[in-house]
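Okay, here's the structure, questions in a sec.
As you look at this complex, bear in mind that one protein chain is not there, while each of the others sits in place.
Then we have chain A:
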Amino acid sequence: MARIELRDVAKRYGSVEVLRNIDLEIQDGEFIVLVGPSGCGKSTLLRMVAGLEPISSGDFLIDGERMNDVRPRDRDIAMVFQSYALYPHMDVARNMGFSMEIRKDPVAERKSKVAQAAETLGLSNLTDRLPKALSGGQRQRVAMGRAIIRDPQAFLFDEPLSNLDAALRVEMRLEIARLHQKLSATMIYVTHDQVEALTLADRIVVLNGGDIQQVGSPLELYERPANKFVAQFIGSPTMNVVPVIGTDTGVTAGNGAAIELPDQPLTAQAKELGVRPEHIDVVDNGTGDLSAVADVVEHLGSDTNIYVNVEGIGSMMVRKHGNIPVNSGEQLGLRIQTENAHLFADDGTALRPVA
């Protein structure tokens, strides 16, 4: 169990700064997900917490104690690698018990712990296999077994599911969620998949280009994104963002259509309007805020995705629950749920009502 703090942490490779001003406080037992596009520095941040990568500046603390220069082996943190990193010359049991072997724990204790972990992860009949004789999902489990056997202060996961196929990924995601409930250990989980982030996290840290964009619960990020990047990164399908001109009472879209936004002050500074596909209603042609032509309609049964061409704006997406009887080429009216709309200023920051 551990409280992990990062204070103004930065990482530089030579003159290239890949992470800057990282301030983060992770509570004991919290499940934190670091999410962001590829190359934004997620792995680097995780490896600095692990002790595998030196911290260029700032402080790293575990339970209030500065640990910047403590070796990985003395941090009591376990890590699951994206590549699994199983020792190819050791069988499953030895892979899982390797940390205890290094610590010179009694053999009997090691055996019983390995057996217990193998049982938990459904690997009991595979313990004498070499990693090369395992499927991807089984390797993933062994990698997790190697971590949980140590009963560490914190777990780190670096995109642990990205090498699995879609069905297995969902299954393992559930298993990780269960593991967190059972162990209630601090976990830091890196992914570029926002669905994983939204489903697993207590709090999500959104990174982009080496900066923290926003930290918050999944719902906070969905409902109140701090900027355009977070707004478009979180939520699927992606939020529609269209350029607008701010007025005193609302905004004017490119085609001259005025949209009244009574719930949103600060509209005068707005440069862009963001609306999630699920926050647009389909209404009769000629009514609503915008008029559009349905381009492609996807009937998914539970939902209907409608890709529309809005005159003077371009393409947008609308998602409605249930089956909506719309055909491709049909003229539609669109009404924006103004209480769920987002406005962005020139620099992309979200404009919010003053609470």
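Observations on the model:
We adopt the following convention: a residue touches a chain if its C-beta (ideal position, glycine included) is under 8 Å from a C-beta of that chain, and two chains touch if they have at least 3 such contacts; residues count from 1.
The definition used in the following text is that contacts and distances are computed from a predicted model.
For the chain that is left out, the UniProt protein name among "Carbohydrate ABC transporter membrane protein 2, CUT1 family", "Acyl-CoA dehydrogenase/oxidase C-terminal domain-containing protein", "NitT/TauT family transport system permease protein" or "Ion-translocating oxidoreductase complex subunit C" is "Carbohydrate ABC transporter membrane protein 2, CUT1 family". Note on the undisplayed chain: of the listed residues A:139, A:203 or A:319, the one touching it is A:139. Only one residue in the set A:78, A:185 or A:290 touches the chain that does not appear here, and it is A:78.
The residue touching the chain not shown here, chosen from A:52, A:266, A:326 or A:345, is A:52. For chain A, the residues touching the absent chain in the complete assembly are 47, 50-52, 71-73, 77-79, 81, 83-89, 98-99, 102-103, 130-136, 139, 146, 150, 163.
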